[in-house]
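Heads up, one of the protein chains got dropped from this complex, but the rest are sitting where they should.
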Amino acid sequence: MARRTTLTDMLQTLFERRGGRGKLADRSIEDLSLALLDVEGEVSGVALAQAVLDRYAQMSNAEKLAFFQFLNAALEIDPTALSTAVQTFQNSPTVSAYRQIGRAAEPRRQELLRRLNQPPGATQALVNMRADLIAAKAQDPDLARTDLDFQHLLRSWFNRGFLVLRQISWDTPATILEKIVEYEAVHAIQDWDDLRRRLYPEDRRCFAFFHPSMPDEPLIFVEVALSLGVPNSIQHVLSENRDQRNAQDTKVAVFYSISNCQDGLAGVSFGSLLIKQVVAELSRELPQLETFVTLSPIPKLAGWLASEDGATAGDADWVQSSAVRYLLDAKDAKGRPFDPVARFHLGNGAQIYAVHAGADLSPNGLAQSHGAMVNYQYDLGLIEQNHERFVQDQEICLAPKFKNGLGSVYKKKRISA
Amino acid sequence: MARRTTLTDMLQTLFERRGGRGKLADRSIEDLSLALLDVEGEVSGVALAQAVLDRYAQMSNAEKLAFFQFLNAALEIDPTALSTAVQTFQNSPTVSAYRQIGRAAEPRRQELLRRLNQPPGATQALVNMRADLIAAKAQDPDLARTDLDFQHLLRSWFNRGFLVLRQISWDTPATILEKIVEYEAVHAIQDWDDLRRRLYPEDRRCFAFFHPSMPDEPLIFVEVALSLGVPNSIQHVLSENRDQRNAQDTKVAVFYSISNCQDGLAGVSFGSLLIKQVVAELSRELPQLETFVTLSPIPKLAGWLASEDGATAGDADWVQSSAVRYLLDAKDAKGRPFDPVARFHLGNGAQIYAVHAGADLSPNGLAQSHGAMVNYQYDLGLIEQNHERFVQDQEICLAPKFKNGLGSVYKKKRISA
Amino acid sequence: MARRTTLTDMLQTLFERRGGRGKLADRSIEDLSLALLDVEGEVSGVALAQAVLDRYAQMSNAEKLAFFQFLNAALEIDPTALSTAVQTFQNSPTVSAYRQIGRAAEPRRQELLRRLNQPPGATQALVNMRADLIAAKAQDPDLARTDLDFQHLLRSWFNRGFLVLRQISWDTPATILEKIVEYEAVHAIQDWDDLRRRLYPEDRRCFAFFHPSMPDEPLIFVEVALSLGVPNSIQHVLSENRDQRNAQDTKVAVFYSISNCQDGLAGVSFGSLLIKQVVAELSRELPQLETFVTLSPIPKLAGWLASEDGATAGDADWVQSSAVRYLLDAKDAKGRPFDPVARFHLGNGAQIYAVHAGADLSPNGLAQSHGAMVNYQYDLGLIEQNHERFVQDQEICLAPKFKNGLGSVYKKKRISA
Partner (left out) sequence: MARRTTLTDMLQTLFERRGGRGKLADRSIEDLSLALLDVEGEVSGVALAQAVLDRYAQMSNAEKLAFFQFLNAALEIDPTALSTAVQTFQNSPTVSAYRQIGRAAEPRRQELLRRLNQPPGATQALVNMRADLIAAKAQDPDLARTDLDFQHLLRSWFNRGFLVLRQISWDTPATILEKIVEYEAVHAIQDWDDLRRRLYPEDRRCFAFFHPSMPDEPLIFVEVALSLGVPNSIQHVLSENRDQRNAQDTKVAVFYSISNCQDGLAGVSFGSLLIKQVVAELSRELPQLETFVTLSPIPKLAGWLASEDGATAGDADWVQSSAVRYLLDAKDAKGRPFDPVARFHLGNGAQIYAVHAGADLSPNGLAQSHGAMVNYQYDLGLIEQNHERFVQDQEICLAPKFKNGLGSVYKKKRISA
């Protein structure tokens, strides 16, 4: 790291030596940003970019808000210029007219972001800046314009062709492991012993996506349990005293936790790709695996039941049938599943495999879903058609066994043949 | 590599199994491209992207031209929709109106390129596609519109924050070394012995930029000789029998060859950054280094002299004074130096350090510049101000010693004080 | 790892397929060992070695004792043969007579150990076997003969030319970090937070020696604190709330804990080399460091005072002056310092720099030394002469400042000029 900053340090020092404009540290972040946009060559760009990022790192929330408003207002597109360019192009679609549109349609803040991404560590800094921006949108909804530009750029930079899949194991450096502990969002990791139980045994795996410019920062990770059967509770999966199995003897891979790590990458989706790539990776390494399922929470079940039926408790049968009903019937305004986790997995082409009461007895699990959980199944041979039936016909696809068993827990007929 | 393609292969197989649309291999590349743009989720995207790239790889030049014309015409922006969006925004700059402009101003071919960049190896494939496109522009200049989109995307993806500087040495894998031999554009590398002479000795260095998605493909590289004094001929630098020095004993770093490797990255400039980063790297490792210069060709000198003076030969004095005159006086239509290499280095903030006759006695050297070469000096402390004087005042900066010596070889006064 | 065992597994399977001698698993470890010694070529050697090590791994302590006694008796040298060989050589020192001596003087168990070291993991298995042997010596002191052979071989294999120094940091895999926690023998590491405090901050370092055949097993490690001054208590060094410093700003490197990790390598000393190599490494990285000292326990102080004076408590002055007296005066039967830690550091050429009361207030620290600790200083420029004065004249070398201050805490004159 020290080595990579050499150029930045040097240029910054040299840059400041010139008397004219005074020290970088004396200039406002807006002034520095404009200077960075004005720089023609690449000479002082790195120094200026570093100065902007350094300044930003020390700003209060109020100052950050002001900076975002500066980006939003001062570096906005000029609609008049764009309008003229479009008209020219309409008259005659020349190359030069086309270039003019491209220039006028892109606000200068986009180019600023690209130029900021020069010093070492800048990519992470910009991702963090976006997280601040998302928070700031609550105060000034108009900042959503600038956020669109951030999102556009980050989608391009975090294009899946650039992502790297890495296994996280007990051989992984502690620097990264402590981030896994920090970022786990579904079933909190208690301590290093708990972490070890999830990473070290032969029948446990963890995979994460990384970006080459942020080699120590996972973007998203999934925890996997290998087992003989499909598990019906998270307690069992995380048990300290469970029997361990040889990976070669297992039949089922269970994705029991998937966590996004970077708030600043909201809207840049990695989850679907990660699951599918891990399915492929595990299939290759352990060809005897037959079934790939999740063990997923049903985060909005309790709230929906309370508002729908006024119901707040019941026995295991009630929990299970309520959960099934919720997963099949509860819809949002657009007619999609009301449950966000269901929306994610079904949208990926997964199908409901089983629903379990008493599956998550943690305070959080009881509070959000009366302890119910669900297995979504990823069958690579069906993903494509499940996905299309879901998107085009809003159909919720079910595994045959689950479908056949539905009569007993769920009377109404609602599922297409 | 084999591992990374697993998902692609699997998805492609599964994708094809579905009867409906027939085999991927039976569909046209245009059809596949449109399908890739229509895919909502990420399910079959990788399979489709791979199919497009596979198809492209087998196409003739005529077919490629047709494909580029399809991109240029069928995936063009809709100026009417854009015009409407701009008007809406002018009336009320809402977030939604802004989003509309962003969508309408970006042609669908840009999104296609981003979606193509999914399978392993796609980034390189797209860079190569751009090289084909540049060639195709000669036949259909309108393709420059599509080329602008390629360039825009590649600039974003090959943003300097993502580049990796690596030393190329005799410890580098042969896979990469044979590309150095292939790409060397200035002083051809004869064979592996010649390559060894440039990489192995302690007083020779080579550095290259790489992109994480193309780890075996250098983007640009520079060859460096460490020496006691500033060399006045390339023959000496490349001599088989020269004395080698301990790196610690040298005073001067000479950049004697810099080669771009990827035709498809034309317009995405790396050279200035590479030189400056190598200057910083060498300064750190060998703090005793005092001077950083190039030993550069003067590619258009002979042509210019012929057309200007009708002169085609002369003694060493004539060659030197002519070269000096050419470097200081010959301008292009925009008032910039006529010589492209001079334009590059002076634009980077370098200054002319010395001009030598008899410096490149190879057939090519004699033909293009009567054997003259020039040292441009990179003085980190002056780069910034040299750059500004060059850009703002079109001034060609000179090292003091060179300036003082000018009287003897160059009578006219032309240099600002 | 899986890959490296392929050959072993294959050969073992094939080996067993031959009807003749029956399954490897049915033969005694003594039988297998003799077979391994008889194997001429290398064909089945790996399979036999693996079988011996597998068998050994499952044996009870009583069985291990029996196996060691087998090595000690059945694979002993034949003194008569050796005697004859020596006589022949005395008559005429021919090459062939010399070869005969070499063969007769080396017991077959040495060759057995070399042949056992073939399958992956064998080196570690043999180190562990030696640890068992050392324990077994308590029951059968004659096993010391076999132990001499183990030690001889391990000294040759763990020759310092083969050791690899690696920094242990927060970037080190958890696999290795958990061993650091386990092996820390001086100041126990409480948990991962404690470990992080010793590894992560810029002013903390840890270095270990590894052997290439045991890449996940440290042999010995030392923990280092970088600070402004020489610390006078371990509480301060390990404090959770101390101020951290930039490594570049520190002046003193403190070796506050050094732990051997492998019981089976007793008698193969790494400590002196490790300290000196770390001194060199830190001097290179941080040239501003001026002083290299330990902060060492005085393990036998309390016991010695009790037996010498019957004293078991006192104030800080008493503790300090008693500690000084002990370090300077208490000798073992051979006239060397009675304190084993003092013997180690002074033997390495270190000198006493300071003695502190109240320096280790842990129960263990109070029990063993009434809380006193000592700084030994490693001054590379004096190491050689200190070492010689210690070895030849049994002189305990003192840092000048400590020597000058002695008058106040220690009246008697005892130190050579």
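Residue numbering begins at 1 within each chain, and the chains themselves are lettered A, B and C in the order written.
Here, contacts are C-beta pairs under 8 Å (C-beta built on N, C-alpha and C of every residue); 3 or more make two chains touch, one makes a residue touch a chain.
Owing to the predicted nature of the structure, the values given are computational and were not obtained by experimental measurement.
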Give me the visible chains that the unshown chain touches, in label order.
B, C
Using the touch definition up top, pick the residue from C:Asn61, C:Ser156, C:Gln190 or C:Ser307 that touches the left-out chain.
C:Ser156
Which of these, C:Val86, C:Val181, C:Ala266 or C:Leu286, touches the one chain of the complex that we don't see?
C:Val86
Specify the residue from the set C:Asn128, C:Ser169, C:Asn232 or C:Gln277 that touches the hidden chain.
C:Gln277
In the full complex, which of C:Ile101, C:Val186, C:Ala266 or C:Ala330 touches the chain missing from this view?
C:Ile101
Touch residues of chain B, complete complex, unshown partner:
170-175, 177-178, 191-192, 196, 199
Interface residues of chain C (partner: the chain not displayed):
3, 6-7, 10-11, 14-15, 17-18, 40-44, 46, 76-77, 79-80, 82-83, 86-87, 89-90, 93, 95, 98-99, 101-102, 105-106, 114, 117-119, 122-123, 141-142, 144-145, 148, 152-153, 155-157, 159-162, 164, 212-213, 269, 272-273, 276-277, 280-281, 283-284, 347-349, 380-381, 383-385, 387, 391
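As a working rule, only the chains that are shown with their structure count from here on.
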Which word fits the touch map of the chains here: line, ring, star, complete or other?
line
Compute the distance, rounded to whole Å, between the mean C-alpha positions of chain A and chain C.
48
Whole-Å gap separating chain B and chain C, where each centre is the average of the chain's CA atoms:
56
